[in-house]
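My structure is below; once you've seen it, I'll send some questions.
Note that one protein chain is taken out, while the other chains of the complex remain in position.
For clarity, chains are labelled A, B and C in written order, and residue numbers in each chain start from 1.
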Amino acid sequence: MTRDLRMRWLTPALALLLAVGLTACNSFAPNTIFGAHSDFGHSIDLLTRKLLYMGVAVFILVEALLLYILVKFRDRDGNREARQFHGNSTLEIGWTLIPAVILAFIAVPTIKTIFETQAKAPPSSVQVEVIGHQWWWEFRYPQYGVVTANELYLPVGRTANFALMTKDVLHSFWAPQLNGKRDLISNHVNYLWFTPDSAYAWNGFCAEYCGTSHAYMRFKVFTVAPREFDAWVAHQKTNAVGSTPPATAMATDTGKASAATSATAAKGTTTPGNAKAPPAPAPTPVMNVSDTASATFPRSQLPRWVVPRTDPPATLTFDQSVTGDVTRGATLFKTAPCIACHTIRGVPTAAGIIGPNLTHVGSRTTIGGGLYPNELKFLQLWIKNAPAMKPGSLMPLFGKAEKGDTPGVYTDQQIADLAAYLSSLK
Amino acid sequence: MATAAIDTHDAHAGGEHPPTSTGLNNTKVAIWAFIGSECFFFASLISTYLIYRGRSPVGPFPHDTWKDPATGHVFKGILNIPITSVSTFVLLMSSLAMVLAHSAVVRGDRKSSKIWLAATAFLGATFLGFQAYEFTSFVHEGLTIHTNLFGSSFFVLTGFHGAHVTAGVIWLLTLLSIDMKRGLTPDEAINVDVCALYWHFVDVVWIAIFTLVYLIK
Amino acid sequence: MATTVSLPETPHREPTHKYESGVWSWLATTDHKRIGQLYLYTSLFWFIVGGIEAAIIRAQLYNPNSHLVTAQTYNELFTMHGTTMIFLVIMPLSAAFFNFLIPLQIGARDVAFPRLNAFSYWVFLFGGLFLNSSWFLHAAPNGGWFGYAPLTTRPFSPGLNIDFWVIGLQILGISSLAAGFNFITTIINMRAPGMHFMRMPIFSWMAFVTQFLIILAFPIITVALTFLMLDRFFGTNFYEIQAGADPLLWQHLFWLFGHPEVYILILPAFGLVSEVLPVFSRKPLFGYPVMVYSGILIATLGFGVWAHHMFAAGMGPIADAFFSITTMLIAIPTGVKIFNWLGTMWGGSLRFTTAMKFAIGLVALFTIGGISGVMHSSPPSDLQQTDSYFIVAHFHYVLFGGSMMGLFAGLYFYYPKITGRLLNEKLGNWHFWLTAIGMNLTFFPMHFLGLDGMPRRISSYDAGQGWESNNHLASYGAALIVLGTIFFAYNWFTSLRRGAVAGNDPWGGATLEWMIPSPPPDYNFATIPKVTSRYPLWDRKSPELTVNVPHDSQDEQKMDVKIGGQSTGTASAPSDTKLNAPHAHPSARQLGIMMPTPTTKPLIAAFALGTVFVGLIMHKNLPIMLTAAAIFVFSLYNWLLTPLEPEHH
Partner (left out) sequence: MAADQSHSTLSHDEKGNASPHEHTHPDWGTYKWVALILTLITALEVWIYYIPSFTKTKLFVPTLLTLSAVKFAIVVMFYMHLKYDAKLFRALFLGPLILAGFTIVGLLFLFGHLVIRG
């Protein structure tokens, strides 16, 4: 190889390789589509891998051939003779047929998987109605009479059948670690179903552009042991109002990471011996929630990528000296404008359906479409000025002296009371 | 002094058309390409109409009666087949007039060419009159573009067809006025031919609309 | 038959009319080469604009939870970036080549309808300005480049934003359609004697196929946009959810257009690369007929795959399976093209000019995008890919790695023909490598981002999702592309004055455009050449290259272009200073060639037509709309009733 060539080709080519190589060495991928934790997730995974191998093979073939040609036939000294030919039918037929054969090899499993994943869901499935709103998720469990928002609970090992609908524009329901996505389409009901096979907490996203805060329309999925699911359901069915939060709510949850734990995934304390094996084979770490645990997913042990880290807008402040009072908040709420949009079961006046159901809002881990952790600080800011917390949010601002289309009505004290009340709704 | 050798067939001589590689007239090639394009235009409109057929939650409907639950008013199927059959016939006859106009221009028969061009335009305008009547009567009966999916897709489909007819009538009138002013020579028959192709295509679209929208229940 | 025309001693002459010089000569031009340059500069300008939008996107996404721009602005940025790159960059840049090259390649003096051609350009210019004027009203479109209903309907997007988008695209559609009919007619009817279809240069072929895609796909989006426009302005119900409308109608209509559209974006680039590779391999194109047929096949199949953009929409297993198979089938003719290009280079004598590098870049990079395309074509698998950054990676590989690379190859290749001077190869080398490395650094990580679950069109993402490092890389890559683009811009403008003089045929080209001076005189060919094979110039200059290529060997001497008694085919380049002067060659009149009269009528008609739409967006301002419509009709009559060429004899 001449020096000249090295200068002109090798350096940039190596830089190119390096650039591409760099991108692959990032192994922390909590939302990866690979190794998905459900039955159909596995089928898709398998199929995707086939496609990927096919792709890599074709890629190597073409690029290697190209490189060979570039090196072999370069006109180094300026007097290379080109061999004159202008076609070759045999070759051309060959490279028509070979791709056709490769494609047949991926078409067959594709078709199989299409029909497998779009068959009818078993009648024993947990029915979940997923209703998209700009920009939050409503989850209804018609079999249980439970309505919640932005957080899904699913029993491991039981098929969950989602009926996907939207109140406004299109959205798309996607928890990459569990299964592929499906769109929510106005005047349509779409279906998607799969059976989660490991207990854990997963991120979900809206994957169809739906307007200003599309980026902030996230959700969480908690796949839990069936008994735990039942406990959760039973709790969700109660009226939260006036009931003291279950003592266990945040208490003694323990999680266990399975043997195959990777350092990145296991964030929970490992307390061996206290938990049963996961109900279905779990290819990657599974946080196993104990039978005695509360109906609430152990907030303290959530994997860190499931806990939102968004900072509230810097311009938004809250008087830190005030402390909220639950009873005052409860009284205020009964007649507050909130009731026009929010339902709290047990508060007869609060039956609005525009916003998320707040009956057990205190037991959720996030607010605002998975944008902020469900902590007093964020709740207060949210109530004070939701549109600032989340661009375009359809919940108006309530903080006095906050600027907006309509001026707010509540002082920080009142907001603190409301927030205290809401977070008491475990 | 220098010379250049130039084939005369390259110089555009005034009046006559520059010879082309296929021997076909440029404008005629273009109009056929345009008609091909229009196939997709009307295919999209017709598909939309058919897709939305029967999807409107509220009436009035094209063929079926509908009782407004709010007012109790009963709407009969709104399409008026006898009237539309007549207007369809008018449009078909305009196509006949059009071919006669073209053949008159080709023959250099200026008297007939003027008559038939005028007849075509007149029949086209008559068709438009029928359509205007139809639209206003629908509006009186309570169907507008706002009313329901049927109203929107019906008016827009037939409205676009009507707009094509209108453009055709204007085109025909332009040709007619040229013919009246200085006479269309057989050389210029191609201009009439191109207009005729457009005109017949608009007719052909109506044939499809008449069956798909009006007759099929 | 031949007439002998006497020429004065000196061919130089003074312009005789204001339309022949200065700004007017551009405003009134009907010359396909000038119109091509107008397209060229306009689309390069929009490339910078779309690129700046992309750069802001990359800056915003550099860090998680970034607040560089608001969510609203971000949404406007990606919508306008996508819309700009597709409708204001790649399509018109391809149109620049159609305009400049088709008549030269097929041996014509102009397009079939020169004034319609000018009209197309002015409408395009108006459309681009209209669309982007929204920035100044703080109402840039924000519905995404595929503008899904019902988000784009009035109830969910009450502002002017979507109005600009709907109307802007409608205007641009008119331009593309008009140009489509024009080029189809041109290619069918204006070919030089002897140039039957299977001798047509491959770029012209791909351009021909592209025009069919345009005239058949654009009516569909015209209808879809008309519905949206009527919904937004006149209260129809096409996408009105309350009235029972079906949002899938928009999706089907949009993608029925949208998929053919992506082949509208790539086929011209394929054509350019098919011109560049043979020249710098010193070999004829491998499998010319198959290259032609595969282009036709890709275009035809392209109409039967649209719903692969809707696999997540729940169409049911049968539809999914059908569209999956048809989509996969497209990989076959496309693969044939890739392999035929490899076959073209095989055994050749490769010269790595910048144009060649970009052409090879297309072969290498488009393949990557094509392969990820095939990965999307499997519906179950696509459910994990769609609307994620994996898709963003796919389409930038085909659009940037494919279309842009091909167009850059074309720019380096044809710059000398357009301007008379060569681009600087050293700067070109920098441009290529910075672009190629930057492009991979930007878009390759997006594959991983998508597979790691990052949705697209998100104005920001949360920290700790494992997306930071790949987003960093992507943003660095974008910076490299910006740098490369600066090299390109610098090269472009300095070479206009200082570049090496090109002469007729700087590369040893094979097709007719290399036979005439650079830049060509307004009439292109003093004598319309008679074509005897696919590679007319090689037949004459390097017959050894075409010995195996089928052609009739008689009459080759007819190829000569004689101007002033000299064969200009081998004549040296005109002297330096006069290079870009329009008067460097004998005038058409001196040669007795009738060329179309310059006229501003198309310009007036285009702006009047555009103004009708301006009236529409100004709350249906009837006085404006009616006045503009009247002016439009008047100028149209005025134009159509005026003969193309000056009255004479």
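In this text, contacts are C-beta pairs under 8 Å (C-beta built on N, C-alpha and C of every residue); 3 or more make two chains touch, one makes a residue touch a chain.
As the structure is a prediction and not an experimental result, all values here were calculated from the model.
A.B. asks: Report, in label order, the displayed chains that the undisplayed chain touches.
C.D. replies: Those shown chains that the absent chain touches are B, C.
A.B. asks: Per the definition of touch given earlier, which of B:88, B:113 or B:191 contacts the omitted chain?
C.D. replies: Considering the complete complex, B:88 is the one touching the chain left out.
A.B. asks: Can you name the residues of chain C that touch the chain not displayed here?
C.D. replies: Residues 188, 193-199, 212, 215-216, 246, 248-249, 252, 256, 289, 300, 303-304, 307, 315, 319, 530, 550 of chain C touch the chain that is not shown.
A.B. asks: Can you list where chain B touches the absent chain?
C.D. replies: Touch set of chain B with respect to the missing chain: 9, 19-24, 28-29, 32-33, 35-37, 39-40, 42-43, 46-47, 50-51, 53-54, 63, 81, 85, 88-89, 92-93, 95-96, 98-100, 103, 106, 196-197, 200-201, 203-204, 207-208, 210-212, 215-217.
The definition used in the following text is that only the chains that are shown with their structure count from here on.
A.B. asks: Mind checking the centre-to-centre distance between chain B and chain C? Centres are C-alpha means, answer in whole Å.
C.D. replies: 33
A.B. asks: With chain centres defined as C-alpha means, what is the inter-centre distance between chain A and chain C in Å?
C.D. replies: Distance between chain centres: 39 Å.
A.B. asks: Enumerate the residues of chain B that touch no fewer than two other chains.
C.D. replies: There are none in chain B.
A.B. asks: Mark out which residues of chain C touch at least two other chains, giving numbers and ranges.
C.D. replies: 244-246
A.B. asks: Which bits of chain B are touching chain C when the two form their complex?
C.D. replies: Residues 1-12, 14, 20-22, 24, 26, 29-30, 33-34, 36-38, 40-41, 43-45, 48, 51-52, 55-57, 145-146, 148-149, 151-153, 155-156, 174.
A.B. asks: Spell out the part of chain A that touches chain C in their complex, as residue ranges.
C.D. replies: Residue positions touching the partner: 8, 12, 15-16, 19-20, 22-24, 26, 28-34, 36, 40, 43-44, 47-48, 51-52, 54-55, 58-59, 62-63, 65-66, 69-70, 73-75, 80-88, 91-92, 95-96, 99-100, 103, 106-107, 110-111, 113-115, 117-118, 134, 164, 168-170, 172, 174, 176-177, 179-183, 185-188, 190-191, 203, 205-216, 218, 304-305, 308-311, 313, 391-392.
A.B. asks: Inside the complex, what are the residues of chain C that reach chain A?
C.D. replies: Its residues touching chain A are 64-65, 67, 70-72, 74-75, 142-144, 148, 150-151, 156-157, 241, 244-248, 281-290, 312-314, 316-317, 320-321, 324-325, 328-329, 331-332, 335-336, 338-340, 342-343, 345-352, 360, 363-364, 367-368, 371-372, 374-375, 378-388, 429, 433, 436-437, 440-441, 444-445, 447-448, 451-466, 469-470, 473, 477, 544-549.
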